[in-house]
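This structure is in structure tokens; I'll ask about it shortly.
All protein chains but one are shown at their positions in the complex.
Moving on, here comes chain A:
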Amino acid sequence: MTDSKYFTTTKKGEIFELKAELNSDKKEKKKEAVKKVIASMTVGKDVSALFPDVVNCMQTDNLELKKLVYLYLMNYAKSQPDMAIMAVNTFVKDCEDPNPLIRALAVRTMGCIRVDKITEYLCEPLRKCLKDEDPYVRKTAAVCVAKLHDINAQLVEDQGFLDTLKDLISDSNPMVVANAVAALSEIAESHPSSNLLDLNPQSINKLLTALNECTEWGQIFILDCLANYTPKDDREAQSICERVTPRLSHANSAVVLSAVKVLMKFMEMLSKDLDYYGTLLKKLAPPLVTLLSAEPELQYVALRNINLIVQKRPEILKHEMKVFFVKYNDPIYVKLEKLDIMIRLASQANIAQVLAELKEYATEVDVDFVRKAVRAIGRCAIKVEQSAERCVSTLLDLIQTKVNYVVQEAIVVIKDIFRKYPNKYESVIATLCENLDSLDEPEARAAMIWIVGEYAERIDNADELLESFLEGFHDESTQVQLQLLTAIVKLFLKKPTETQELVQQVLSLATQDSDNPDLRDRGYIYWRLLSTDPVAAKEVVLAEKPLISEETDLIEPTLLDELICYIGTLASVYHKPPSAFVEGGRGVVHKSLPPRTASSESTESPETAPAGAPSGEQPDVIPTQGDLLGDLLNLDLGPPVGGPPLATSSVQMGAVDLLGGGLDSLMGDEPEGIGGPNFVAPPAAAVPPNLGTSMGSGLSDLFDLTSGVGTLSGSYVAPKAVWLPAMKAKGLEISGTFTRQVGSISMDLQLTNKALQVMTDFAIQFNRNSFGLAPAAPLQVHAPLSPNQTVEISLPLNTVGSVMKMEPLNNLQVAVKNNIDVFYFSTLYPLHILFVEDGKMDRQMFLATWKDIPNENEAQFQIRDCPLNAEAVSSRLQSSNIFTVAKRNVEGQDMLYQSLKLTNGIWVLAELRIQPGNPSFTDLELSLKCRAPEVSQHVYQAYETILKN
């Protein structure tokens, strides 16, 4: 056996030589030649020219040779579809072979040849093989259905293979069942709405029985499939859990993790008072710990999953801290993950041990790991109050090591500790100041500057320290510049006498010499604040800061719930929903945990997101270039917007204080009042005295975007509804509505930043939808969205996007991205935004069409309590592009015949019956006829909304 020689032949004219050998009469020589071809193929040489010669070797009774030829075929058939047909005959013949291994081989290989022409010939043999007497052939055929579906889904449906596949779930052989389940699950994924798997208590029972008998891989397929099922009540959930728990002792980690997934999901439905709930919790811990003795790669997968499980149900592993201690020889990826989990599990009970470990880790070699360990010490201090003191002293010890990155990391976390426990550990400031010179990372410098500014009154030489930073002001990163500006203003407010020069200097550096709008704006605001009302300035800049929260990097709850449904899969490794890394339609369906059935439980779902501020009457500001000007526009627009409370300032410091509360105090003052005793007013150009004239055009722009909607003619616009609550999107709240004006559709959005950090880089994308709605322009948010700021944006839409039928029809799935993350929500758009302007049908045409559409397409609806007469109804509908073609009066009833056309050219005809004379009878009767009857329901809803509002 020295097949390696095939890898080494690299002569010229090789192909020619191979050709000759392939056509040789000697079997051995032929086989040798095919091997050489495969070897060349593997190393990436193009041997497709040999296609006919290789296919000629297919007719052989030597199975090894046959398999080699098949391998070649699978690789090159696609590039030579016509030639591939030559092979079909042999396949069909092989599917009849008495040897089941050969039958299976043929059907398996045929499915791998992804040439459309071949698929037709595949159907008959496949049908036979699905019913073959030998289980080995059946299990191979089951997978082949999935292969075929991937090439030509329609064909599979038309040929009825899906039904045959469903039947195989009841097969007597466990492996056939497992493969059928795997194939069906994958096919179902690409048809989210179809009820392909049709899971019901009977089929679940079959699956659970097969679970005990099939191979480890089959068990994984079945468990993953079970996880998609939602039991009807807690009793069923419990009985499934009972039958799944034995899998926790399987040697295969993937079986264990998939079982954990099923249990974690179904546990949601069990009442916490149940004894069984407690038993289950106890049973989950040991297998999870056992996963940590697997090979490192699996440990990594397990740890990423445990990270999720610990966040969802911390009680499971709370006593297992020790197993997450880092071993010296662990690969770095395992170390980092363990560290994460250690912090999550840290509590008063185990903090001493944890700290001792973390200190040990901080002396290791890997820089990332050391940094994370130092950071972890800080997080422990914030999480477990009793340990704060020890943490601080540990951090001080670490600072003494003088290892540069350790010192910097320690200073960053000490800043957070100061914020959590103000006025407690300031004694360490002196030590920190000693290390000022060694800081070269922006984050550490900013943290240090913050500390100096915050505690300026206790640091004798605070002014010198800050001044030293000021020298290279323009070389600093923005983060440091902003921090320095704020710190010096703080210093000035605390020690006004000595530092006046310094503050002048920083203000002029920030406002005059900087290109950065954030910095300039903040500079101007401080400047004005200080020059108008130093007392207010003190209140603003030195306001008491809110405490920071304990857990900083928790996964947002809805995402966490979704990820729990994906335990064991890539999504749980990346901590991202599948749609973030999977292309196309697959995996876009969001999974969610089943609701708890027992009513005694309080719901854990986050429903408390407050609705956004009422929009409309008070146009919110869209900051344009120069935030300040934008903000100042508010001065002239009637009553000032109530500034957000001071208490919501952020880690970013200054920023919120300024834009929120700071402005408030500014607005009360007349511009003439500028010029406190010691201050020069900022350059006049920055604050134009007469906004009305110079900013005229800017103002009208603003009105166009926001308030214009209601007054201009156009179809009915629903009030904005909250689409994405802040809770689900890390503080970004999106509300919006759809409008249609003179032929153009737009999506009016209101974005509110309820988080504590600035949001930038907005972008939007729609999933494919029934009418091809897509953004016609990118989402333009001109300036970063500061905390508590709201912007209104009108996003023009078109209907030329790609089309996919959604359920319900008017469902629109939207992804919004910003600098923090990508968020998903779905919303229903009213159908009338799709009614086009030329939707009026000619009378004759109307009559003909009405007759032409079969009666079963007619749908009847009632619109209740609508006391309008025919004229009012007609004109109201017309403004939303529903046109009255004719009107008739029959026996005191007004009959309106109307037509409308959708953007994709579908006509809908309507007959509306009104009884104007009868006050007690205010219901309207609506009959709709359309060639695509599924839209009727939505057209009716559109009618109702238009008429009732």
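In this text, contacts are C-beta pairs under 8 Å (C-beta built on N, C-alpha and C of every residue); 3 or more make two chains touch, one makes a residue touch a chain; residues count from 1.
The rule is short, and it goes like this: contacts and distances are computed from a predicted model.
Student: According to its UniProt record, what is the protein name of the omitted chain, chosen from "COP9 signalosome complex subunit 3", "Carboxypeptidase O", "Distal membrane-arm assembly complex protein 2" or "AP-2 complex subunit mu"?
Tutor: "AP-2 complex subunit mu"
Student: Considering the whole complex, which of A:I169, A:L184, A:A302 or A:I863 touches the chain not shown?
Tutor: Touches the omitted chain: A:A302.
Student: Return the single residue from A:L18, A:A39 or A:L466 that touches the missing chain.
Tutor: In the full complex, the listed residue that touches the missing chain is A:A39.
Student: Thinking of the whole complex, not just what is shown, which of A:C123, A:L155 or A:V289 touches the missing chain?
Tutor: Going through A:C123, A:L155 or A:V289 one by one, A:V289 is the residue touching the chain not shown.
Student: Tell me which of A:K139, A:K312, A:R445 or A:K728 is the one touching the absent chain.
Tutor: A:K139
Student: Which of A:D25, A:E583 or A:E856 sits in contact with the chain that's absent?
Tutor: The missing chain is touched by A:E583.
Student: One chain isn't shown here. Among A:Y333, A:Y421 or A:F766, which residue touches it?
Tutor: A:Y333
Student: To test your reading of the contact rule: which positions on chain A touch the chain that is missing from view?
Tutor: Spelled out for chain A, the touching residues are 1-4, 6-7, 35, 38-39, 42-44, 46, 48, 61-64, 67-68, 70-71, 75, 78-79, 98-102, 104, 108, 111-112, 114, 134-137, 139-140, 143-144, 146-147, 150, 173-176, 179, 182, 186, 212-217, 220-221, 224, 243, 245-247, 249-254, 256-258, 286-287, 289-290, 293, 295-298, 300-302, 322-323, 325, 327-329, 331-333, 353, 356-357, 360, 363-365, 401-403, 566, 568-574, 578, 581-584, 586-587, 802.
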